[in-house]
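The structure appears right after this line, and notes come after that.
Complex shown without one protein chain; remaining protein chains in place.
Just so it is clear, A and B label the chains in written order, and each chain counts residues from 1 on its own.
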Amino acid sequence: MPALLSLDRLDKRYGAVHAVTGVSLAFEAGKIHAVVGENGAGKSTLLKMAAGVVAPDAGEVRVGGEVLAPHTAAEAIRRGVGMVQQHFALVGVLSAIDNVMLGAEPVNALGRLDVARARARADAVAREMGVSLPWDAPAETLGVGDRQRLEIVRTLVREARVVILDEPTAVLTAGEVSQLYATLRRLAEGGRAVIVVTHRLDEVRDHADEVTVLRHGKRVSTRIMQRGEAGVDLLRDVTRDIMGEEPPPALERRRREPGEVRLEMKDVHLGRALRGVTLRVRAGEIVGIAGVEGNGQRELVRVLAGLDAPDAGEVRCDAAAVVHEDRHAEGLVLAATVRDNLVLGELARFTRHGLVDAVALEREARARLDRGGVVPPDLDALAVALSGGNQQKIVIARAVGRSDRVSVFVFAQPTRGVDLGAARAIHGEMARAAETGKAVLLVSADLAELRALCDRILVLARGRVVAELPPDAPERVVGEAMLGGGLEPRAGAGA
Amino acid sequence: MSERGRQTLVATLAGIAAGWLAFALLVWIYGESPREVAGQLLAGTWGMAYGVGQVLYKATPLLLTGVAVDLALRAGLFNIGAEGQLAVAGLAVGTVGASLPPGTPAWIALPAVIAVAPIAGAAWAGVPALLRARFGAHEVISTIMMNRIAGAAVGLALARGLAVPGTVRTPDVVAGARLPRLEALGLPSLHGSAVSVALPLALVVAVLAAWWLARSRIGRETVLVGLSPSACAAERIPVARRVGGALVLSGAVAGLAALAPVLGYKGYYESGMGAGAGFGGIAVALLGRGHPLGLLLAALLFGTLEQGGLAINARVPMEVMTVLQGVVIVAVALADARVRAYVAGSIALPRRSRGTPP
Partner (left out) sequence: MSLLASLLSVTMLAQTLRMAVPYVCAGLGGVWSERSGVVNIALEGILLAGGLGGVVAHVATGSPWAGVLAGALVGAGIGLVHALIVVRGRVDAIVSGIAINLAAAGGSRFVLRSLYDSSSNSPPVDGFRSALLGGAGGGALLVRTLVDPLTIVTALLVVATGWTLYRTRFGLRVRACGEDPVASASVGVDVPRVRLLAVSLGGAICGLGGVALAYDEHQFQSGMSGGRGFIALAAVILSGWRPGRAAAACVAFAALDAAQILVQDQARAASGYVAQMLPYVATLVALWAIARRRGAGAIGGRPPAGLGRAAD
């Protein structure tokens, strides 16, 4: 049977970063195909090219044997390839049915929208999937699970034969995950090719028919999955493929007796995001905050950084250096030089009589640059020209550079979108900070990172700390706490 | 040449080329020969001493409004209100200058009247600045409104007694408050032209502005805020204060543009004086690309066009020059965006965020 979708030597660069390197891959009807790999392995980029959303620098995409040309999302949709993106492509203020219609609207004379026809079609698809959705509600008021279902309905209404989902379960509860895969199985049995990009190996173990591993933008392997014992064995091989041959070196950390409390939050409330957060971090310890994205992590960091004042509760935080989760919006001034970014917000320190002491500033900036290992070590380069990993190194170097003036560090998703080498360097900095007596709070969606670094892990769910676990707690336990007990997706979560 | 230098050169050349094409087209449509008209333009400007002086005279306020608009642009703002700020400042300068005791010596009178200009301009920019900094209201509409209100307010003030009865101008300023013309100071070749000490003053301001942006703490923070308000806010840089401050400073510099016509040329303020310098300043700022030398050259270019327009007015309407301003602005901006996209490859430079859109 010819492949429904085949990718032929696709290649894509983003400036200095080679995101996808010559990947060829074929997807068949009737199968659920998982594409796995670490952060930054190129999974999303690859599938976006398959769906026409991103144009490849080289290579071809073939749908049913025919080249996808022109290479646009519109054409891909027309040819039957639909993608549900990680950050949903829904227009919030428009209603659910409007979103379903958008781009393929049924019309009467004069271009008048035939909403009845659209609704009928959408209802039929929803029935096939076994779900029901409020068609008239604005998309932004729907819960995360519903939004995802809406996106799937949209792809099916356009009669997609290939359905691609990018990290669909990142924001779902355990129950919703089962429901999703049941739906996907139904779709596959209906003759479609289902492709799921994920980093959750348990899903691969339980649901995938085939699994492809990407590493550093290259395809490493494609295997046929099996259930049961054989499956577990295969998973070991898959894991090895993901990590590469070298096992990650264990992070050496001299753990010290925790000292005084340097950061304390008591029953802090902020809007609907934080609903009574209580936590304590002592000098010399690294406390982790785990949790599904959208449970208040961002707001927590903002409160600690002093950017938002809580509605209720107490916050006591000694002088802190904060690394925010979005380095493009909050960490860096992309259009400014590396030098300016390394000392962002500290100009007052180098100012005498209103003028900046360029020599002193240069000295400090160079010191931070060298310490942080930024590549290329050019203070005059614009931040935007550096790779994600090096951009993050700048942000970290800036925070670390304030060591002698702060006693608390808050890191939010510090290694997101960062290559392995840079990530290790950043981990090293965090460990060192704790060793020198700082209180470190690490907010991360990467459980492995939390386990490797933290003395204890707090789980944040629905705006509250719902559990405190040791770093060696079984994955199952942590996972359950994160998705814990009837978690209701908040409107806006994960969007 | 550095990457940025190359970008600047390409954009500037594109602007000039587009300007020339538009000029030639319009002149030809009007039925005249572009080359002849261009020749007449050059003859009437750089071809004679009086012309050179007039070009310099016209370039002076353009340089200042150009610096003013540039200052605002650095903070991510559009100050379209230079026209109104200039008018209010001109009225203030003319009035204060005329109210001084008749024998006031220059060393008292000049600093006094020169100080009035930026204060008035800054005050007029204060309302849009406040609206923007406190409430996030976009400054494009508010500064344009202030322009129109300035027109009416100045008219009202003149009608209500500030003007010499029967005219729309203030009384003459005292002798000590006049800025000497350059010809009187030893450049007799510029005889008859209105260019005054205001020109070197403008040059000093341009250099000072560039130096302030690069060396002072507030200046540097202002530039960073213009590039990314969110990152600066996250690092506790007072974004609203820098933004508001930049607009007020911009207004102050725009106010200085009134000095050349009021103190350097006529010796009084007349309704309508300095018209066109506000929008001309936008063209200068966009063409001058943030460098004092660039701003000066752009001011000289547009000053040439303005004076040249008068020289050719008999053959071709001088309004052609306003059209050229628009064309040059777009050409430079297009070339700039193009060049930026080409050089950056697939890296997109972040768009300047601008608070509430207009």
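As a working rule, a residue touches a chain if its C-beta (ideal position, glycine included) is under 8 Å from a C-beta of that chain, and two chains touch if they have at least 3 such contacts.
Source: prediction; values computed, not measured.
Student: Of the residues A:A89, A:A335 or A:L355, which one touches the chain left out of the display?
Tutor: Of the candidates A:A89, A:A335 or A:L355, A:A89 is in touch with the missing chain.
Student: Which is it among B:G47, B:G155, B:G272 or B:G290 that touches the chain not included here?
Tutor: Here the residue in touch with the unshown chain is B:G155.
Student: If the hidden chain were put back, which of B:V10, B:L100, B:V164 or B:V323 would touch it?
Tutor: Here the residue in touch with the unshown chain is B:V323.
Student: Residues on chain B that touch the omitted chain in the whole complex?
Tutor: Output for chain B: 26, 29-30, 78, 80, 127, 131, 135-138, 140-142, 144-146, 148-149, 152-153, 155-156, 159-160, 279, 282-283, 286, 317, 319-327, 329-330, 333-334, 336-338, 341, 351-352, 354, 356-358.
Student: Identify the residues of chain A touching the omitted chain, counting contacts across the whole complex.
Tutor: Residues of chain A in touch with the missing chain: 53, 72-74, 77-78, 83, 85, 88-94, 98, 101-105, 107, 110-113, 154.
The definition used in the following text is that only the chains that are shown with their structure count from here on.
Student: What whole-number Å value describes the gap between the mean CA coordinates of chain A and chain B?
Tutor: 48
Student: Applying the document's contact rule, which stretches of chain A touch chain B when the two form their complex?
Tutor: Of all residues in chain A, those touching chain B are 13-15, 305-307, 322, 324, 328-336, 340, 344-345, 347-348, 350-351, 354-356, 358, 384-385.
Student: Where on chain B is chain A touching in the complex?
Tutor: 215-218, 220-221, 223-224, 227-228, 230-237, 344-347, 349-350
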